[in-house]
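What follows is a single structure, and I will ask about it in a moment.
Every protein chain except one is present and positioned as in the full complex.
Note that the chains are named A, B, C, D and E in the order they appear, and that numbering of residues resets to 1 at the start of each chain.
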């Protein structure tokens, strides 16, 4: 930790980037949200399909699944399109699965009827934190999609659970920094992604020390910062939804 | 042809939908444009790479290639993501190739140096005419990207040629309609896509009569309408670029 | 246009290459035709399957689909086999789709019963015009296959419509040339493929100016030439079928 | 074995079907042969490429590789095209490898220079024995291709070795039958493919008892019949080549 | 043949490597065997599934299928993992098919009921003869799996037939050697794999002369040696099973 550490964008160590959540970004899916964490911009949609996958059939319950992808020109250097390469990268699979698990923590499948919600998070512009922005934005799209299902009368109960949000935190030159942009993320010693409920419980934590390990004490400080960030993000979700 | 034919959105038969071209839509690629033809919205980017594919190496010339894709939630019913299916659909390939050929008509490769421009057209919202909107928007992104290359001093000449734009025209209940939205496109007897230069020459014409054939006279009327549309689109391109 | 332009094979500008249509080329498929446009040789088969794809089930209608491919040694330089590469090229998809649309214009699906006709066009030797030869030959194979279905008594009506044929035309050194061999095709400024009915209407037109654009007047001259070519090809189809 | 066993086509038990070998079947590859064993028809080509695969580079030796495929309409019931399925079947791989090994026994790679010969065997019509017809026909295409290489002066030595031919033999209702058509092949107790040199040595034998095993004595009788068949096929190869 | 030929491991020409068959190697599949032929070690499992593939449905019969694979570190130099390459090699397909055919000769499918047995042969360590070890070990796993099915009461009859075993034999410097390790296999002139029943009949023979052909007499000597080897392997199978 260095006392004179300054973040490139001038933020305080535990300060989020500007968060913007735009509902109704496109009109075809039941829920469509543009979420922005600073320069990171992700289009999150929630599409509804009647019926469920085979392993849920005749269970009376619904299902939620998620897919994440980057547009090829989202990053500083253009990346080859996964559909053209014929293979999906491990990173993409990993994030898709994380988003799916996180959002399933925000929906009571037993109240959804045999309907499936497909979450799509497509990154239009990447500047770090694309997976956490995706989860945060997708909750809002999910809420809108469930409202549509309820209005259609096809949902037997109240499937929407309280908000789930996600944020990244990392150790940069030994400093605990909240909501890392790409420049910090790429040189961080440790990167921790935290998905949290409104009550302050964890849905998922993933901490990685590719450039160094981290102590129990450092973990504690990072979780403190992440908790603060998630509470602010949940406030932004509630504000966007007007609930 | 029926004298009392009315278009669902109230447009005249030879009237374009509202066209909007937003430059600088995202910040990483050299050129990034959001183009809107009514409810059809496509993000068109032009990314620059130094060097050329093997078949152009040591030619002293540049290259331009294009890829088109739909986001899964762009359409009314969500479509499976091509990267997850492991195969790209024939339609996607076909449109990617059309965009590439059309934009190569707007660039003098011999003036580009050994640089490659990658055009990406990702449909955020689909309501008919996604390929024509893509071509029209991509020209603007291309112009911006070439300006960046020139500012970098890596382009030996003046590679940008005058505008190329594209529009669809179709026969709907026997009426020649310009710039078809999805609802008209899906029931049209004939669908014609026209790519045109500012001088009024054709770069590409593709006419298909899946639900019926069409006469030489009908082709003539459709080309008249397309020509009017392309001229208006080129004006919109020039206005957006301020040239 | 140059007054002293000579075609390498000595043909007049609006003259087809020698056309040969051999029925019963192989014996397993219901229809099997070898079509030759000069040195271009394509084996066109029409195979019959009872039942239709899912999207046509219980419609009472039939379906027709087509696949095009080049044998690896069909071209001057051997091309890698698509099955071994694990991907089908965009060009292949594009031509397969064109053949399918063109042949569906020659069959009344509502008269076919719930049967599927699979057209396969496999190029044994390529010398330009493989897609137009494919369409022209496939019509004859289709006619033979429908005759088999009728003989079997599984077709409720009269599904075969009048002939559809296709030809290429191009601008070579400014001259409108009909039915381009590879040598002309590869250096043509403009390449136009026309699919036409016996009545002289268009089923499909695809014109591309990869090495230059083309005027409305040039389009008119090319369509004149194509119309002449298609009429001659339809005569050859009728002669082969003895109808 | 049943004394009153009759083959459906009236042949003697140890009689080949009519063999036809047509050289110069197509004109682009260096060697192009249509081989017919009764109703089985295979187009065998030998294409020449300067250079060798990585594992042979700088060895001073050449290489030969082979690919086998069935056209989709070659069989009685149309089979899905392998390029469209995205995977090559195990049977296809297996036969391609067999053809490659067999033909490498007919060429002295050390005399070929660093050139690669690509054998393609595409089955136009299948009626049993497609792999043995392929090997037999491919030898003739190989001889023609080597003659081309020699005429070009790029071959340092005499790479062509004496003929290699192949035939199938099987046990049908206990009877040793030579050169099985599909109808016999599909109900044979044992199927044996034999690839043989002119001197009467084996290059490859593959015997399979899917519907029953076979004794050492039966193997001996089958090899006697195969030997007779291969000698006749080699005579046909020599006749076709005029050597 | 050289009178002073010595095998690297000191074995007699017609001597097997040490064979070990360990039942119950893992506990999840119905049959699980580790088979060792010297340093070659293969895990052979037989898993049971109720139901049969579509082509056997409602036949009253069962089915058996097999898959073979090498772990990436099984060979001296690590080989890329087939799942990561996205394609299965032809050799893998070929051996999987051989194992399936061979084991189907050891089971009476009409006595199995509509159950499917999946054989998996995964090579942990490769030193030549992996396919023959796989077949030999898989028979023991199959016997265990059928015993499980019978104990469950889901098998109507007695599906297990007498043992089937397999061994390789080759010509190395002109000497007939039994059960080749990698070092001999890679330089053998001829390689012959023989699958045999307890009665001494052949289920499959595959002989390949990639580095030279072989005479009828040499074939006879190789079969003599293989027969001796298979009888010893069947004794080992019976000993392992205690039958």
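One rule holds for everything that comes next: a residue touches a chain if its C-beta (ideal position, glycine included) is under 8 Å from a C-beta of that chain, and two chains touch if they have at least 3 such contacts.
Just so we're clear, the structure is a prediction, and the values are computed from it rather than from any experiment.
Although it is not drawn, the missing chain touches A, E when the whole complex is taken into account. Within the complete assembly, A:104 is the residue of A:17, A:104 or A:131 that touches the hidden chain.
Here one chain is not drawn; of A:148, A:205 or A:235, the residue touching it is A:205. Listed residues E:15, E:75 or E:211: the one in touch with the omitted chain is E:75. Mapped onto subunit A, contacts with the missing chain fall at residues 87, 89-91, 93-94, 96-97, 101, 104-105, 197, 199-210, 213-216, 219, 223. Mapped onto subunit E, the footprint of the missing chain covers residues 26-29, 32, 39, 41, 43, 45, 47, 49, 67, 69, 71-76, 78, 81-84, 86-88, 92, 118, 120, 122, 124-126.
By our rule, only the chains that are shown with their structure count from here on.
Comparing per-chain C-alpha centres with the mean over every protein C-alpha atom, the closest match is chain C. If you average the Cα atoms of subunit B and of subunit C, the two centres end up 27 Å apart. With centres defined as mean CA coordinates, subunit C is found 51 Å away from subunit A.
With centres defined as mean CA coordinates, subunit D is found 59 Å away from subunit A. The multi-chain contact residues of subunit D, meaning those touching 2 or more other chains, are 86-88. Taken as a graph of touching chains, this assembly forms an open line, each chain in contact only with its neighbours along the path.
Two chains count as a pair here when they touch; such pairs are A-B, B-C, C-D, D-E.
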